[in-house]
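Written out below as structure tokens is the structure these notes cover.
Note that one protein chain of the assembly has been removed; the remaining protein chains are unaltered in position.
For reference, chains read A, B and C in written order, and residue numbers begin at 1 within each chain.
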Amino acid sequence: MIDKIVQSMADAMAGIEDGATVLIGGFGAVGQPNQLIDGLIEQGAKDLTIALNNAGVGRTGVARLMDLGRVRKVICSFPRSSDPVVFESLYKAGKLELELVPQGTLAERMRAAGAGIPAFFTATAVGTRLGQGKETREFDGRTYVMEQALPGDVALVEAWQADRWGNLTFRESGRNFNPIMAMAAKLTVVQSQHIVELGELEPEQVVTPGIFVDRVLHVPYGDPPTF
Amino acid sequence: MIDKIVQSMADAMAGIEDGATVLIGGFGAVGQPNQLIDGLIEQGAKDLTIALNNAGVGRTGVARLMDLGRVRKVICSFPRSSDPVVFESLYKAGKLELELVPQGTLAERMRAAGAGIPAFFTATAVGTRLGQGKETREFDGRTYVMEQALPGDVALVEAWQADRWGNLTFRESGRNFNPIMAMAAKLTVVQSQHIVELGELEPEQVVTPGIFVDRVLHVPYGDPPTF
Amino acid sequence: MPDTAVAEFKPLSRTEMAARAARDIPEGWYVNLGIGIPTMIADHVPSEREVIFHSENGVLGMGPQPPKDQVDPWLINAGKQYVTLRKGGSFVHHADSFAMIRGGHIDLCVLGGFEVAENGDLANWATSENDTAPAVGGAMDLAAGAKRLWVLMEHTTKDGRSKVVHRCTYPLTAVGAVKRVYTNLAVLDVTERGFVVRDMAPGLSFEALQERTDAKLLQG
Partner (left out) sequence: MPDTAVAEFKPLSRTEMAARAARDIPEGWYVNLGIGIPTMIADHVPSEREVIFHSENGVLGMGPQPPKDQVDPWLINAGKQYVTLRKGGSFVHHADSFAMIRGGHIDLCVLGGFEVAENGDLANWATSENDTAPAVGGAMDLAAGAKRLWVLMEHTTKDGRSKVVHRCTYPLTAVGAVKRVYTNLAVLDVTERGFVVRDMAPGLSFEALQERTDAKLLQG
């Protein structure tokens, strides 16, 4: 019997190695796998590259991971937040590399990684500082830059419902980066608010099919933090 | 009030021009917009390029459109069928151009068109006759071919449920090419088995949001034909 | 204090700017509103005029902000404010959401700006004064991908420098993308000939507007 549901955080985090690229879901506090991030802090992997939309708030979660010196590089679209104190001090001190990526390019690069596309062309960032140094090409008279896939070694994902095959649904705007990160990583670890029986999710309503999921941990944490 | 629901086939087909590229949903008989295809036959546009998975069965539907001399070119992955008589005779007679495309590349080229990606790289067809003459490039030691987006002037789509904003759901394997064709075309025309009130579709369960849909015709035809 | 020549003119308030832009949005458009003043535009589109608001984080069909006691913590917009969903709204993931933007399906995007140039260039994400890491978010995708890009911004900086310029001096967000600018002083179309004035604040003369504008203006 296939059973992707793991019983402990240690099992969920097993095998994440130093130097790994970790994709972390969420947009703001919504759809962010907070318990898995804490689990990664506990687990100890270092020299990480993390790819996510925001670079952490305050001194907890992703900010704490950075504060502990475990992150070498951040790939994100919006390092600013209401309280980006950790990111900014490390960045200013030259202790953190930043790859700033337009949000749509960030999403498409992960979707490409999941879909077997090593590179694609986009009009985003043409003629701007973030397009500098990138190969450009014209199609039908318009200029595009080439962007490469962004695969992860690990994805940390937050879901609303999950079954033992790893089928997932998401809640409202908590969907965001989670499904494409699940596709893009070699090892996809999910924290889910609800565990349901196989067959409970309608086949047309599964958003992320279990083929993209390796481990599911039941974390019924309730509502996301308010800002 | 936004109302994408049209009351007649003539309204559904209005403005489709000679020379148009028409994307036609369906895989086999499932999810195929049969009534819209008949509407297109009636409407009269000619010199068409049609992109779809199969090149028609027997003498009805897409086969009839070709038989009437209205199709200049077929872009598809599988021109064979249980009864491909019309396609084969026109093709042998040199009256029909064929662009044979691997099925996944066909799908991805339409998704790319919908997502603003003019070209992308794929490993499919590398070193084969269908990759010949295409630009190749190495990424991480593997060779890929470059494929270009396949946009449509029109998409003909079959849906299960639709509302007046054009939000769609699909039934089981009737989903197939329909959602990506809806994204890829300038004008997306839908035939839907069911018309529902705005708000009846759960926001998480909409598969094709109305932004990709222009017109919806209510065609409650029942089950697809069996083979 | 304004000089005497224009003592009588009344710049638009932020609310008036948002309302002015809202007037020009027809029913049926799919619209993405940037963070800041542009977000206020939604409040000025009457709900019987169905305009469908999109947010980068996968929300299509956003409604107004909820009363504080009816907040749904799972439903935020790109500015991370709590919002609501209208009947007919739907959720998608980030790649699908940006496919709407980058694939040219969004009829209109309204962004804030640091500078807009007469060639349609937009600078709105980074300034050289900014010594911390710049944040780009979805601005470049929206500017390059939407069918129409409008910018809603003050006409001048706090110290009186024109933001409507001949050429941008700040790092660009997109090249040749802006179609129209709404400021507290005027509505300007970006045309092949440069900025054309479509509307001015009550009491403002073309000359006085030109005086406050770096770019050369054309009368509409």
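Following the convention adopted for this analysis, a residue touches a chain if its C-beta (ideal position, glycine included) is under 8 Å from a C-beta of that chain, and two chains touch if they have at least 3 such contacts.
Computed from a prediction, not measured in an experiment: that's the story for all the values here.
Across the whole complex, the hidden chain's contacts among the shown chains comprise A, B.
Panel shows chain A; residues 1-2, 111, 113-117, 163-165, 167, 183, 198-199, 201, 203-204, 206, 209-212 of it touch the chain omitted from the view.
Mapped onto chain B, the interface with the missing chain covers residues 27-30, 77-80, 84, 87-88, 91-92, 98, 100-105, 107-108, 110-111, 122-130, 170-180, 207, 223-227.
Here is the rule we use: only the chains that are shown with their structure count from here on.
Of all chain pairs, the one linked by the largest number of contacting C-beta pairs is A-C.
Across the assembly, the mean Cα position most removed from that of chain A is the one of B.
Our note on geometry: chain B versus chain C, Cα centroid distance of 36 Å, whole angstroms. Our note on geometry: chain A versus chain B, Cα centroid distance of 33 Å, whole angstroms. Residue positions of chain A touching 2 or more other chains: 108, 122-123, 170-172, 175, 207. Among all residues of chain C, those that touch two or more other chains are 85, 91-92, 95, 98, 101-102, 145.
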